[in-house]
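Selected chains from the complex are presented in situ; the others are not included.
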C-alpha cells in the first residue's frame, strides 16, 4: 500500500500486523491500518496520510537502487518493441536493481512469467527485494547466471530483453530461446554498442530490425507562459529490436 | 492470426472455415489453414507464408485508419502516466480509429475493462471493427456520447485517457469518475491546448501534474557507419497527466 502525505512524501510498504522496519523511519507498527480500504485517510506520526493502491510509477519511484535504471519512457517502449503483454513469457538480463523486472512483471500479469538473469548475486538480491516489495514475487524467477557465456536456458520465450554491456554476445542464444515470431530488444548507452548489436541482429537473421532513441522533454506551464523546461536529460540509451521469423 | 510473407507483406485475419473477405485480396477461403499452430508455414496463392501469433505492433500496423492515430511511443507513455496495467478500468475519449483503444485493451488484459466514448458514430464503427479484428471485443465497451457536454458516466475508474481537442472540458467529469489515486492523461498537438489543460488540472486539484513530449529518433546502421536517420517526425503531441488524491 502507498501511504501518501504529498507528492514528495510517501511510503510504499506492505500493511501487516506487528512491528516492521521501514527505511528512513526505523521500526514502526502499522497494525492499526491493516484492513483499511484504498482511499482511506489515516494519521501516522502526527501527519495525515492517504492510503492508495500503488501505481507502476509509485513502485518505480520507491525502488532501492544499486544501479542506473532504465527510464520509464525507454522501458515502456521496450515493451512495445518486444511485443510484451499479458501472458508473455519473457527473459531479461541483467536484472540490475529490478526496475525493468518490475515493469516487465506488471506488463505480463498473472498469466505471464519473467525470467531474470544476472551473474552478480548482490544485484539479484536487490532486484529480488524490490520485486517482492512491489508484490510481483510470484511472477518472476531470478537466476544467477552469466548469459554471455552460458546462454539463456529457458525455452519458448515470447521476448528477450537485454540491458547489459555486450548484448551481441547473447543474441544467438536469445534466438534459440525465442518462439517463432518472438522478439529481442536491447538497451545500450553508446553508439558503438548499438552498431555492433544491430550488425549481429542482421547476421543472425533477425527481421524487422529497428534502432532508435527517445528524447523526453518536460514542459513548463507557468504564470509567464509555457515553454520547454530548461533542464533535460540529454541521453539515456539507444534501443534496438528484431524478430525471429 | 498473422500470415507473414515478409516484413512488408503480411495479412492479419481470423482463420475460420469458409470464404471470407480480406481487404485487398477479395474473397478467399483459408479453411485449409484452420487449426495450424503458430509457427507453421503454409502456401497461399503461390507464396509461402508463416503463421504467427500477432504482436501489438502487428495489430497497430494493420489497423484501418479513419483518423490520425496516437503513435506507439506516446501510447506507451500514456499507459505509464495513467498507471494502466492488468485489471485497470479505463475510460477513453474519443475512440478515433480505435488504435489507442486496442493498446489500452492489450494493457488491461482479461481482468480489466475499457470504456471508449465518441460522439461520432462513424468513428465508433471503425474503432469497433478494429478492436474486434484484434480480438479484444470482449474487453471494450463503446459508447456514443459527447463527453465534453454529457460527461463520463462510468464510475470507479482507475484511469481516464483523453485524445480530443478540448480535454479541459472533460476534466471535471473525469475527476468525479476516478477512484482516489486514479489518473487522467491527455494528448494534444498544440501548446495552447496543453497550457489550458494543465491550468485546468491544477485548478481542479489534481496532483502530480506533469507535461512533456517525446521525440523519437531512428538510427541508421549502414556500411558507411552509424548516424541518426535524416527523416524524422518533428512532432506528434504533448502529453499531460494528473492524479486524483
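In order of appearance the chains are A and B, and numbering begins at 1 in each one.
As a working rule, a residue touches a chain if its C-beta (ideal position, glycine included) is under 8 Å from a C-beta of that chain, and two chains touch if they have at least 3 such contacts.
Predicted model, so just to flag it, every value in this text is computed and none were measured.
Shown chains number 2; the total number of identical copies in the complete complex of this file is 4.
Rule of thumb we're sticking to: only the chains that are shown with their structure count from here on.
Centroids of subunit A and subunit B (each the mean of its C-alpha atoms) stand 22 Å apart. Of all residues in subunit A, only 2, 4, 6-7, 38-39, 50, 52-53, 55-58, 72-73, 76-77, 79-81, 83, 85-87, 106-107, 109-111, 179-181, 183, 191, 194-195, 198-199, 207-208, 210-219, 221, 225-226, 238, 245 touch subunit B in the complex they form.
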